[in-house]
Every structure is written in C-alpha cells, then in structure tokens.
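First comes the structure, then the notes that go with it.
Missing here: one protein chain of the complex. Every other protein chain is in place.
Labels run A and B following the written order; every chain starts at residue 1.
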Amino acid sequence: MAELVIENISKKFMGKTALDNVSLTIHDKLFTTIFGNAGAGKTTLLRIIAGVEKPDKGKIYLNGKDITTFLPKDRNVAMVYQSFALYPHMTVYDNIANPLRARKMTKSQIDEKVNQISKSLGIQELLSRYPRELSGGQAQRVAIARSLVRDADVYLLDEPLTNLDYKIREGMREELKKMCKDFSATLVYASPDPLDALAMADRVAVMSDGKLLQYGLTRDVYYTPNDITVATIFGTPPINILKAEAREKDGHLFLETPLFRTDVTKYKERLSPNKEYKVGVRPHHLAISKRKVEVEMVSFPAEVHLTHVVGAETICYARSNSEEITIHVPYIYRMEGLEQVYVYFDPAHLLVFDKDTGLRVT
Amino acid sequence: MSKITLKNITHIYDKRVKAVDNLSMEVDDGKLVALLGPSGCGKTTLMRIIAGLIYPTSGDVYFDEDRFTDIEPERRNVAMVFQFPVVYATMSVYENLAFPLRAKKLGEEEIKRKVKEMAEFLELTPYLEMKAGKQNAAIKQMTSLGRAIIRDARCVLLDEPLTNIDPHSRLILREKILRYRAEKKQTIVYVTHDQSEALTLGDKIAVMNNGILLQYDTSRNVYERPASSFVAYFIGNPGMNLIECAFKKVGSKIVFESDGIKVSLPYELAKEVEKETSGKVVLGIRPEHIELSKRKVEEGMLGTCVLFEDIGITKVLNLQLNGTKVRAKNPEFEVEVGEKLYIRFPEERLRIFNSKGEIIL
Partner (left out) sequence: MNKSKTSSNIIYVILVLIVLVWTLLPIYWTVTAAFKSRIEVVAWPPTFIPEKPTINWFIEVWYDRPNPNYYANSILAMIGSTIIALALGIPAAYGCARYTFKGRQDVLFTILTFRFLPPATVVMPLYLIGRTFHLIDTTLFLSILYGGMNIPIITWVMLSYFREIPVELEESYQIDGYTRFEAFRRVTFPLARPGMVAISMLVMAFSFGEFLFASILTTSPVAKTLPVSIAEYMGGEWGYMWNQMAVLTTYGLIPLIIIFFLVRKNLVRGLTFGAVR
C-alpha cells in the first residue's frame, strides 16, 4: 500500500520559479505520468519526492506520514535517472545489489534478489560487466533493475527512455507497463513525450511552467482537456487551433471559423452569440478524401503540401484559407506534388475554448 | 551532383570490430537515399567513408565513374552536416554562410548575393548579423546546413541532422531539405535511426544492421515487402509480428501452426516454403493488418486481449493466443482487457521468412 500526497509544493531556483504550489495524490499500484515540456518542473518534482531537493514550501506525505524533512535514505523511494546514474566503478551486479546492501541483507538474500530481477529484465549475462561496457538499452535495464530490486513504496522514473534509440524505446514502453503490473508497483514517470503517457499511464499530470494544469485518467485528460494549453501540449502532433465566432441564426447557434461552420445549438447554454472563441480538433480526428463525399460531418477543402510517414500512419500538413492544418491518418498516404483534398471530421470531436481564459467551454 | 558508387566496402575497427561488411550500393545522381538502422549498425561509418574521413579496410568509392578511394576529404568536394550543429561560434551567421565561398575566392558581390539567397531560402535573414554561437540549436543547424549546401558540392551527406533540435524546427528543416533536393537535383545521403525520417525523405531507403546492407529499395517496398525479418521488425511502429511456425501440406493447402496460431495458405501460393528443410518458417504480419472481431469469424483464431492502449491516432492491443503474443493496431476497435477476440490474418498481408530471416513470400 502506497499513497503519496504532494501538498502545495513550491520551489524556486535563484529566484526562478520551478514549482508553483503543486498538489496531487499519487495512487497505489498505478502508473502515473508527469507530463510536461522541458523546464515544466517534472524533474524538480521527482527530486523533491526522492528527497534530494528540499521544497521551499509544502509537504509530502507517504502513507499518511509527513516525510518532507526525511533524508532520501529514510524514504523508501527508488529513482531511475535520465542519465541512468550507474556507478562507473562498480560492476552491474554491485550496482544492482547496492540498495540491498544498504538494507543489511545477507549475502545469499542479495544474491537471490539480484539474480531474480536480472532474469526478469534479461540482463543475467551482464552482471560482471562495468557500466562503460553496456549499450544504452542495457544500461537502461540495469538502472531499472537497481530501482526495482528493492521493495520501494514509490518508484520514480525521470525520462528513462529519452536517451534511447526509438526502436528500443518502443519495446521498453511495453515492458515498463508490464513491470508496473507484475510488481504491483506504484510508478511515477516523468516524460516530455505525450506518447509515453498515452501508451503506458493510468493517470497523467500535465505540467507547464511549474504549475500543475490538469491531473486525471489519461484518456480523460486527452479527450477532455481543461484548457487550451493542456490540449496543445498533451498530444502529438499538436492539436489544430482555429479562431471561431459564435453566431445565432433562425434559433440555431453556429460556430464560424475561417475553414468551416458548424451547428452548436446543443451547447447554447455555454456559448454566447457574437463572442469569439478558439476551437481545437485533434489531427487524428480529421479524415481526408480526394473527392467530396456527402456525410453528416463537417468538411472543408485543403491543399496537402507535406506528408510525413510514421510507421503505418501518415501526418499530412495542409493549408486551407491561409490556415495551417495537421491531419493524422492511420494509413500510409503518399502524395505526388501538392494535392487538393477534402477534410472531414465529426463535430462531436470539436473542443471549444474561451478566447481569453483558454478554459474549455464544451 | 554525382552518382555515388560503393563497391565491396568493408571496414574493420581495431582489427576486430566489423563496422561495414562487404557493402555495395549505388546512389543515383540527384536522389536522396536514407541510410537507416539502429545505432552501431555501421551507417555513420559508411557515410564517413564516402566523405573520406575514414579510409575503408577494403573496397572502393566512386563518384560518377572516377575512383575516389584515395582522394583526401578536402579534395572530394563533398558537403556534410553533422548531428551536432557545427558553426564558427564567434562569426556571424552571414560569415558562416560566406565561409566556403571565401575559400573558393569568389568576388564579394557574388558572395553577398549567394548568402542572401541562401538566407532567404532557409529563413535565416533575421539572424544574418548575429553571432552564430549565440543562436539556438535549430538556427545553428540551419546555418550549418546552409554552409554545407551554399557551394555546389558533388553530394551532400547528412548525419542525423534533425536528432538534436526541437520538433517544430525539425519539420521546417525537413521541408527545406526536400525543397532543396527538388530544386537543385542534388545527390543526398541521409543517415538516420528514425524510420519516419527515412520513409518520408528517402527516394530509396538502405536498411542496415551489423554492417550489412539488408535491403535497398523504395519506402513502399521496405514496408510492404521487407527483404528480411529484421527489416520487417525495424520498419513499422511497432514492427511486424514475427511468429515461428511449423508447416505441413494438407490437401490443397499449406497449414502453418504454432501455439495458438493456425493459418493456411493455398498450396500454389505458398509452395516455395517446401524448400525450407528445417520444417520451420517465420510468419510475419503487421499489427495494422490484423483483423479483429468480437464475433466468431471464419478462420478466426481465439485470443485474449492482455493490453489495450488508446494512443489517440490508433489503439494498440496485445493479444495472447495460447503461448503466442501478437500485437495488433486498429484505429476504431474498442475492447476491455481480458476480453476474448477473434483474430484473422488476411492472406494477402502475410509474409513468410525462412529460418535465416530471408523472405520467401
């Protein structure tokens, strides 16, 4: 049982705010991702949880106990660094055994645990090597083994996949999620990549400029972001944002953008006529077709000027009425020169934001 | 603008490590070839051999019909851009761009014209008078690209030029490279470990692993007809499912079987597999090509969903079919973890590899 409560944590470095009154509760046995761009404060938050950094304000409770002033060694929290932080003068075995030795285990206990974890991570053959003799992927596994070998209440992972080749990253994502389940571990994972969160996390906390913007189930945060910032940063490729204006006509309420017009009468209570808004639609909610088709969807013409094949998907960059639109389609789309297409989407996927506050209205 | 020909290139480091293994390929004049492979596959070594920075242990480099193996790098007239932006930090962006032109002793007027043109093209005009060292990584990389292509080099070599810059600038730079190639008909060799860069930019893609050229083909073909199981795994996101199967002839069909998997193909279509003496082959199917159904379907195999992820653009499922694990991708399919599903591998999407990993079908 591990429940980690972070309460009103603030931290400044040389006058610059790194964390601004952050509060969240990390739940037991869940995979929680702290998502945010570089400088959002993810690493600082992890370091404060680990105890290697002291907060200026705020408290941290682990299982109801205030651990704010505890030394790292007294917290029972494990951490994997982005740089792996393997001890270069120790063998892989000694690296992994290190946290166990601190707990005064007997030699045979340590031996058993180290062998067990290295087997489940497929690194048995590496035990007698030194960190400098490991490849990036191997070093990564050793670092993870060193943290998982002990029964920590919370495991912190600071961008552990950032320094890896993307093909290794792909496999590690699946493994990490499986490990979280197999070990019934409570994982806190910091990452700047929305895919990490979408592919692994039960819950995600979106951070920007030291502030926690939204925290909830990953799918909720993705499909119903609180505001335009969350919508923009949490998603790849980024969401399309357009200016819009609400207009009333014949008892119906419409949203007009430079590209399309859509009936939003059902949101009448939340939108006011003649007011400006911003609307967002995720690239993968857009579909393209070379011919105009009659469907119950919003559509507008566009010109595709660049495509980018990612595995079996394609990101298309299009222009329409001098707006740049990104369309993400789940198949391989090859273009020959500029192509005139029609873009379609289901208006149910449209997110409407207040123009000034950025808060989501529908 | 030259054709590049590599003939039987082998390079061995420290008399032990074989970085490039008897590799031959041709890069046609005016084409962009992407060298793709995991780190340590030898792609960077190969590029440095083309540039002349490394002397190959054996084999030859030709530009057009001329042998260049013994020519020093500075006399090859090859432009190169590295993963980490290389700029003359204390010089202005203008001076950086003008540098190769000054080396060629061009007139000041001509230099000015060419630099302006290049700056316009790369959207560097606002930075021309600023110190190059003070710019962010993207501007620096744009500058080093400009410096590489401002002179008419024989070919341009790009070594993971987009790896260390932010995603937005990456897009811009990518578009610039494509436009430059289209306008100048320049021969470009582009090294990357990122398949999406390779698939997007390359006229042809050379997939390498362990110093060996595994496949050299168009992006469509490396995706649809991978020459080996490694290419099948490496291309794709995630890569192809590879399942080791036993096979036998049953009536007019060949039946492939593994724990939880049973697929049959018409004998006429699959008879090539009979040449495989080990009795085992590897069945390949892309996750995005697997058909899923909650209702019973003909030839459907029963499996359990053990992992379901909604990553926005698509849903990724891990399926357990008895002892075999299979990854599937489907943009619309919604399912709960633990639910039973019927799974079908469409015949036309199946690929078969022999025990050495070479494609048979």
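We adopt the following convention: a residue touches a chain if its C-beta (ideal position, glycine included) is under 8 Å from a C-beta of that chain, and two chains touch if they have at least 3 such contacts.
Since the structure is predicted, the reported quantities are computational estimates derived from the model, not experimental observations.
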Chains on display which the left-out chain touches in the complete complex: A
Selected from A:Gly58, A:Gly136 or A:Pro192 as touching the chain missing from the view: A:Gly136
Selected from A:Ala85, A:Leu217 or A:Met297 as touching the chain missing from the view: A:Ala85
In subunit A, positions touching the absent partner: 14, 47, 50-52, 71-73, 75, 77-79, 81, 83-89, 98-99, 102-103, 130-134, 136, 139, 146, 150, 163
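We adopt the following convention: only the chains that are shown with their structure count from here on.
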Residues on subunit A engaged by subunit B in the complex (per definition of touch): 135-136, 165-168, 170, 174, 177-178, 195, 198-200, 219, 222, 235-236, 282-284, 306-313, 317, 328, 330-332, 334
Subunit A contact footprint on subunit B (complex, rising order): 38-40, 167, 171, 174-175, 178, 193-196, 199-200, 219-220, 223, 234-239, 286-288, 307, 309-314, 316, 318, 329, 331
